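All protein chains of the complex are present and in place, except for one that has been dropped.
Showing chain A:
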Amino acid sequence: MPQVSLTVNGKPHSVEVEGRTLLVELLREKLRLTGTHVGCDTSQCGACVVHVDGESVKSCTMLAVQAEGADVTTIEGLASADGTLHPMQEAFREYHALQCGFCTPGMVMSAIDLVMKHPEGLDEKQIREGLEGNLCRCTGYHNIVKAIAAAAEVMHGRRTELAQAAE
C-alpha cells in the first residue's frame, strides 16, 4: 500500500493509503478531521474544499497520494491556538453567512483563497463569480457575499473591525 507523507494544519503525518484513496477520505477517515465535508462527491458543490500548498482544491477530486509532500490546511487549521477565529470565520459569524452550515467549511476555504488572490480588493460581482465552485442551498448567498467583502477588508488591513466594512 502506498504511504503518503504530508503536513496537515502544521502537523506532519505519514499515512498508509490505497492508490484510490481520495484526499478527503484521508482527512476525514484517517486523520478524523471531519470539518471538511463531502456533499456531491462529483467536484461540483465545494463542501470539500481545502488548501493544498495555499491553493483551494476540491479534496474529493484529488488523490491522497497526489498530496505527497504537500502542506494542507483544513477548516480546523484556521483558528488560532487560543481559539481566536480567522477573520473569514469571524465574518461568517458576524454576517450570519450560514444556515445549516454544511457548505460553510468549503465556503470559508474558497473565500480565503479568493481574497488572498485579490489583494487589490474585490467587488460583489467578483465575489459571486469566485464562488462558482461552491453551492449553498440555504442562504441565497447574500450574507456569504457580505461576509467575504467584510473579511477581505480586514485580511488586507484596510479595516480592523468587521462592522465598519458592512454596508
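The rule is simple: a residue touches a chain if its C-beta (ideal position, glycine included) is under 8 Å from a C-beta of that chain, and two chains touch if they have at least 3 such contacts; residues count from 1.
Just so we're on the same page, contacts and distances are computed from a predicted model.
Colleague: Hey, which one's the missing chain according to UniProt: "PTS galactitol transporter subunit IIC", "Iron reductase", "Xanthine dehydrogenase family protein subunit M" or "Thiazole synthase"?
Modeller: Of "PTS galactitol transporter subunit IIC", "Iron reductase", "Xanthine dehydrogenase family protein subunit M" or "Thiazole synthase", the absent chain's UniProt record names it "Xanthine dehydrogenase family protein subunit M".
Colleague: Using the definition of touch stated at the top, determine which of A:D41, A:D71 or A:E90 touches the missing chain.
Modeller: If we include the chain that is not displayed, A:D41 is the one touching it.
Colleague: In the whole complex, not just what's shown, which of A:E18, A:E124 or A:E161 touches the removed chain?
Modeller: Of these options, the touching residue for the absent chain is A:E18.
Colleague: In the whole complex, not just what's shown, which of A:E16, A:E55, A:D123 or A:E161 touches the removed chain?
Modeller: A:E55
Colleague: Can you list where chain A touches the absent chain?
Modeller: That gives, for chain A, the contact residues 2, 18-20, 22, 41-43, 46, 49, 55-58, 61-63, 65-66, 68, 110, 113-114, 130, 132-133.
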